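Each chain you see keeps its place in the complex, though not every chain is here.
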Amino acid sequence: MTKHQEPIVDIKLARSFGINQEEFDSIQRIMGRMPSYTELGIFSVLWSEHCSYKNSKPLLKLFPTRAPQVLQGPGENAGIVDIGDGLGIAMKVESHNHPSAIEPYQGAATGIGGILRDIFTMGARPIALMDPLYFGSLEDAHVRHLFSGVVSGIADYGNCVGIPTVGGSVVFDESYTTNPLVNVMCLGLVENKKIMRGFASGSGNLVIAVGATTGRDGIHGATFASEELSEESSAKRPSVQIGDPFTKKLLLEATLELIESGLAVGIQDMGAAGLTSSSIEMASRAGTGLEMDMSQVPLREKGMTPYEIMLSESQERMVVVAPKENYEQIKAIFDKWELHCSSIGVVTDDGHVRIKWGEEVFADIPVKALVDEAPVYERESQKPGYLDKLKQFIQNDIKEPKDHNRSLNIVLSAPTIASKRWVYQQYDHQVRTNTAVLPGSDAAVLRIRGTNKAIGITTDCNGRYCYLNPFNGGAIAVAEAARNLACSGAKPLGLTDCLNFGNPYKPEVFYQMKQAVEGLAEACKVLEVPVISGNVSLYNESLTHSVYPTPLIGMVGLIEDLSQITTQWFKEPGDVVFLAGDIKSQPDIGGSEYLKVVHGQVNGDAPAIDLSAEKKLHDFVRDAIKAGLVRSAHDCSEGGLAVALAECCFTPPLDPLLNKEGTGLVADLSDLPGRSDFKLFAEFQSRIVLSCKPSDIEKLEGLAKKQGVDIMKLGTVGGDRLVIKDLIDLPVAEARKTWEEAIPNIMK
Amino acid sequence: MKFAVITFPGSNCDYDCYRAVKDHLKCPVEYIWHREHSLNDCDCVILPGGFSYGDYLRTGAIARFSPIMRQVIDFADKGGPVIGICNGFQILLESGLLPGAMLVNRSLQFICKTVHLKAENNKLPFTNKLTKNQLIKVPIAHKEGNYYADQKTVRELEENGRVVFRYCDSSGKADDTANPNGSVNNIAGITNQQGNVLGMMPHPERALEQLLGSSDGVLIFDSIKNFLGAK
Amino acid sequence: MLTAEIHVTLKDLVLDPQGTTLKRSMETMGYQNIEEVRMGKFIQVRFDSDDRKEVEKKVDEMCRQILSNPVIEQYSYSLTEGE
């Protein structure tokens, strides 16, 4: 079997590959002739949104990406920041939204598989996973099916490969009903001098395919990820694969062993668009060419054509570039781990990628033109009409309920606010024995073995805010992430983002995207957090609407001293509780969870945000932690001050229903401005609840004054009730039960 | 006094066990790849947790056929101390070194949390530093930890003090609400007739530092060192 | 009393990692001539009913709704009388 008959190429075929007339014309111009079938396939995947970012590239340029600690910015498999001691943290987030919508378990599982590969390809050992998730309302049986499927998919895969899932977030909102967002983030630890990059350098070096065999999986998956979900999506050839965490674990170990050995010059994972994008990206980065013989690729299915082999998305495969003389040693490593290893081509210096079967040439494309001349579109943008309508919201028209205890209970049992124990208990969050702060506090904290340091990790984005005010919503996502890190004692080093939006061809959607990215970029600049990697997921739509614009942020920060790790929970009776940050503004209830779950409205504007005040607050809290003045720190976010205070009381014992004794609170909010319910539930940004020993009050107040941060005493830790004078009075155990049992009760 | 940590394809707590011996006990320790045919004169064998062969087919089912398991069985038959943690326990069950089998947790979910254990047998190489019925806090992390054995076997275990650890609450009560996975009689760990093979679902190697939440696992590792030192 | 015996298997085009791993392991154990191994589910549902038509309808619905995902799996079933 050497002859492969290829179909005739014309515009009709091109269209079916998702290539428009204009793009088809430039392909012919680049080639100087009609492309072959295989060539067209290569163009179609590399020029898909997923690989080319053709609709988002101009926006991504807005992000600040440089800082002294950045060892690797966007453009590689993952970004890397320096944490000192010759070590770096590699980080990246990915979406697996569409596969998870049609097969939640496998879709989410293979999402974990993909993101792991991005990290260990860089020579970094994966040390943590995070899983920011967005679903519709849990009232809906299909949503419950998606939710439980996604969570167990992540659990089974992540647990099996032995990487702890140390945190994440889960938001429930109708806008995500048929199109959930399943984002997954991975962090890895790398010795800076062992960082590996995806370069196909050195003419004459071998191109080696390693890992699993190649089958007809997910051909055209990269373009699938770039389409709206429709009825047909599920009828197509299975575009969802079965996760194979076991083989992934072997590939991970083998790859790290290979990198450690120093035998390879470049490594790239085969992710979306498989061999096509991996090999061509490697050649493009190195400015070289490649010649590959498809008959040498280890196959799983009979009769595969060069086109199919190039486009296959079979999992657990990598491309390695290495000098010829190292081949036998490399093969021995993969043999040990029972994985395939096969030389499939060589690096050339003519800048072309040439795909052959034996002697017959199936594609011959200039790499530079293929990559550099990929289309880039500045899409049309138009402010959505709903925005002005929402601005007309008058918050004082909302009737003030008499019973604030009742409101607090409703908010605490809203699945978005409620405890996520049901989720994270299914994840092994301790394997590798580094997790110092387990899921449940503002940020997860991992110690870095062999040093006295730790890193804090968080993921955040409130899609509702982005819907109400895309710019502020974007800025808030960054600010909240940085705030969560500050509360744990960490200084932000870098962030990774996943831009989840609808169809960019809709001008309203593109407007949201543009504004949100501008907001993110502005916050990155003011808060001094560089963007080091990211991912774009578009076409998140169901039949009737787009999801809320959801530019998810994953952020990592450094804690210089293990003794400074701080958690959100009150520690001892008698400690004094303060509110630091914005204590003077009038409350604004727009976009709050309270407005939604108690009053049934999504309305108004997103909370206001003053980024420079935010920055000052973070610096103050970190300095106070460093000075040893802080017993607990918790940011105020969804649910407002009342929820933040309640969460500080919910200390984490083994049994979720047994609260630690004496960590109740007696507080008084009468000095805060505004109506009572707004005071309790408005979602102010730039606010942190702190507690300190009574003997440290003066020092803490002094530091705040010195740094120009407002701070106000709210009350004292103690007793077993949550008391907010004249407003709230609940037994902590009861409030906790409401909060702990909300999700398990629905999922029973 | 040298320890062996057996690594199967898919093991993932091998690293944690290795660090536990090296950093905590400060004893020599080596990884032994499952295809090896020798235990290199080690004095104690640790079968670590994880997902050998991905837990495909059944937990521990494939791993028990690894070449090194012959040596492990020989070593155990000669009275050498063998401790299997989590997946290691499952492998011990499959290979017949311990009786019974694992079913999926009754919640059908993986569970990762810290639990209380009651140490009911403190006469073993692994428990001599514990007092009888001492309560310790140790994390569990598994999906198949629902221990099952037929009535006769359970009686045999119970009557001969072979139930080493039992899940209980903070007051030591081992009732159904303190049972995280549905295991028969709240069994968390058992030993063989000779008392030199221990299988337990909880992870003592995760409980060696207060920084990570509990240091009660120290007692188990120190017991082994104590036992080997006294030999 | 009717019992439904249901088989849920992966579609032929879907790679079965469990089956593949099992095949490899059995080969290492010395079993030869194995071409392929596929792992599937076998579900027995016992009904307190003798209405074949009605039970059959239910089983088919169950298979589609909860026991399999048509994106990657296929199912078949048969009904037998008695336990």
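Going by the order they are written in, the chains are A, B and C; count residues from 1 in each one.
The rule is simple: a residue touches a chain if its C-beta (ideal position, glycine included) is under 8 Å from a C-beta of that chain, and two chains touch if they have at least 3 such contacts.
Just so we're clear, the structure is a prediction, and the values are computed from it rather than from any experiment.
Asker: Although each chain type is displayed only once, what is its multiplicity within the complete complex of this file?
Answerer: A x1, B x1, C x2
To be clear about the criterion, only the chains that are shown with their structure count from here on.
Asker: Examine which chains touch each other and state the graph shape they make (line, ring, star, complete, other).
Answerer: complete
Asker: Centroid from C-alpha atoms only, then distance chain B to chain C, rounded to Å. What do you get?
Answerer: Taking the average C-alpha coordinate of chain B and of chain C, the gap between them is 34 Å.
Asker: Quick check on chain B: which residues sit in contact with 2+ other chains?
Answerer: Residue numbers touching two or more other chains: 53-54, 56.
Asker: Can you tell me which residues of chain C touch two or more of the remaining chains?
Answerer: As it turns out, chain C has residues touching two or more other chains at 17, 21.
Asker: Going by the contact rule at the top, pick out the chain A residues touching chain B in the complex.
Answerer: Listed in rising order, the residues of chain A that touch chain B are 152, 155-156, 159-162, 244-247, 249-250, 336-338, 424-436, 438, 447, 449, 562, 654-655, 658.
Asker: Give the list of chain B residues in touch with chain A in this complex.
Answerer: These residues of chain B touch chain A: 9-10, 12-13, 15-16, 19, 33, 49-51, 53-56, 109-116, 137, 139, 141, 143, 169-170, 203, 205-206, 208, 211-213.
Asker: Tell me, which parts of chain A touch chain C in their complex?
Answerer: Interface residues on chain A, with respect to chain C: 102-103, 106, 215-217, 234, 237-238, 240-244, 246-247, 300, 314, 338.
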